[in-house]
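Removed: one protein chain of the complex. Kept in place: all other protein chains.
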Amino acid sequence: MLTIGLTHYLIVAAVLFCTGLFTMITKRNAIGILIGVELVLNSANVNLVAFDRYLGSERMDGQIVALFAIVLAAAEAALAVGICINVYKNLATIDVDSASQLQG
Amino acid sequence: MLMRFSRKQIVLLIGVMLVGVSLASPVALADAGDALAMDQTGVTSAEQLGGLIEAFVFYFVAGATVVCALGVCFTKNIVRMAVWLFGALASVAVLYFLLAANFLGAIQLIVYAGGTLVLLIFGVMLTSKSPWARFEPSKWETVLAIFVCGALLAGLCMVLCSATWPGVEGTVPGVSVEAIGRKLLSVYVVPFEIAGVLLMIVLVGAAHMARQEQD
Partner (left out) sequence: MGNHTYELLLALGVLSPFVSFWLLVFFGPRLGKPLAGWVGVVLGMGVPLALSSYVLVNWLGEVESGQAAALTASALRFQWAMIGPIAIDIGVKLDSLTVAMYFMVTFIAFWIFVFSVGYMSGHSDEVAGKSKYHRFFAYLSLFAFSMLGLVVSSNLLFLFIFWELVGLCSYLLIGFYFHQRVPQYAQMKAFITNRVGDFGFLIGLMLVYFQLGTLDLDEAAVVFAQQYATQTGIFASTFTMFGWSLATIMGVGLFCGAMGKSAQFPLHVWLPDAMAGPTPVSALIHAATMVAAGVYLVARVFRLMTPEALMFVAVIGCLTLALMALVAMVQTDIKKCLAYSTLSQLGYMIFGLGCGAWIAALFHLITHAFFKAMMFLGSGQVIEGCHHEQDMRKMGGLIRKMPFTGITFLIGVLAISGFGIAGLEIGGIKFGLGGFFSKDEILAVAYTRSFEWEEGDFSKHQEQGDGHGGHGAIDRSDENDRIRLASFGQQESSNLEVLASGTQADHGHAVEHGAENPHSTNEKHSGHGTAANAGIFANTPKLPKWMFWLAIITAYITPFYMMRCWWMTFMGKPRDEHVHEHAHEVPLMYVPLVVLAVGTFVASYFLFRPLIADASHVGSSAAMVMAIDGTAHTEAVHHAHVWLQYGVGGSFVVGFLVAIAIYGRGLALADRLKRVAGPIHTLLERKYYIDEIYDLVWVKGCVALAYVARFFDTYVVDLIFNSLASVTERLAAFSGLIIDNQGVDGVVNGVAATSLDIGDRIRRPQTGRIRNYVLITAGIAAAVIIGFLIWGPDVGGVPIAVAGL
């Protein structure tokens, strides 16, 4: 247990993932869902970097992919906030359950 | 807009930031351990010491990460959720440092803590009549979510624990920023450029979406 290996990190990432998922399911606030998404993305990044650290041959590709993921997450957050604002403008609320016009 | 924050909230924010910094400080310790191990290769005690320190730091940070993530899960208040998220992100940054990905850790702090999180908070402020607004999910939904997520986590952990991985153990030197930069601008130059273009599009798109209708 004292030697920290790949599995340790992966488990932390799994926890992050599941909490993110839980956040997405239970939060009715759109921003809350966004926060859950960020957690999930982070868990993926942790996975990438951990694999890179322990299994990668050159130990860089994983980091760079994670870097791109961060950049894209930032972009995604910006867009998502924009969408939230629009939803708020149109529906006067940010409750995602009320934004269900597309239901079957 | 900032004027609408109460003093209490500002104090809270500053406090969380201090926590982040203190979380990051073990990195220096870990690096020192690394250096020790590197300098005196072959000296078992130094290696063991480095390993011990690393294990300690890892458990500490991993714990902080899990706690913060759970905090995000179970807080009802959206602003507090954001604060917990900051904690989680900062802890992950420290994890990156531990994984010898120093540059990535720094980016994690700068982009997430400095950019994304602030963005989220702005989003909160712009979209709620009151920053403390709550929307509760139904009880059975929460229960179901706990069950599903717990099952998933359990499944994942079982898989992970039973898997064996080949590869490097022990400490490894960090990757220099220069090497990342070179690779980014040589092998990954096309994705890099595409990401640049994407960011610009997002910039324009977000500005367009969020702008006030001027009729």
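Chains here go by letter, A and B, matching the order in which they are written, and residues are numbered from 1 within each.
Simple rule for what comes next: contacts are C-beta pairs under 8 Å (C-beta built on N, C-alpha and C of every residue); 3 or more make two chains touch, one makes a residue touch a chain.
Since the model is a prediction, treat every value here as computed from it, not as a measurement.
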Q. Among B:L152, B:A179, B:A195 or B:M209, which residue is in touch with the absent chain?
A. B:L152
Q. In the complete assembly, which of A:I25, A:A50 or A:I64 touches the absent chain?
A. A:I25
Q. Contacts of subunit B with the missing chain: which residues?
A. 137, 141, 144-145, 148-149, 151-152, 154-156, 158-159, 162-167
Q: Since one chain isn't shown, list which residues of subunit A touch it in the complete complex.
A: 21, 24-28, 33, 55, 96-97, 99-104
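The rule we apply is simple: only the chains that are shown with their structure count from here on.
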Q) subunit A to subunit B: how many Å between their CA centres? A) 10
Q. Can you list the subunit A residues touching subunit B in their complex?
A. 1-12, 14-23, 25-32, 34-36, 38-39, 42, 45-46, 49-50, 52-55, 59-60, 63-64, 66-68, 70-75, 77-88, 94-95, 97
Q) For the complex, which residues does subunit B have touching subunit A? A) 51-52, 54-55, 58, 62, 65-66, 69-70, 72-73, 78, 81-82, 85, 88-89, 92, 95-96, 98-101, 103-104, 107-108, 111-112, 115-116, 119-120, 122-124, 126-128, 133-137, 141-142, 145-146, 148-150, 152-153, 156-157, 160-161, 163, 165-170, 172, 175, 179-180, 183-184, 188, 191, 195, 198-199, 202-203, 205-207, 209-210
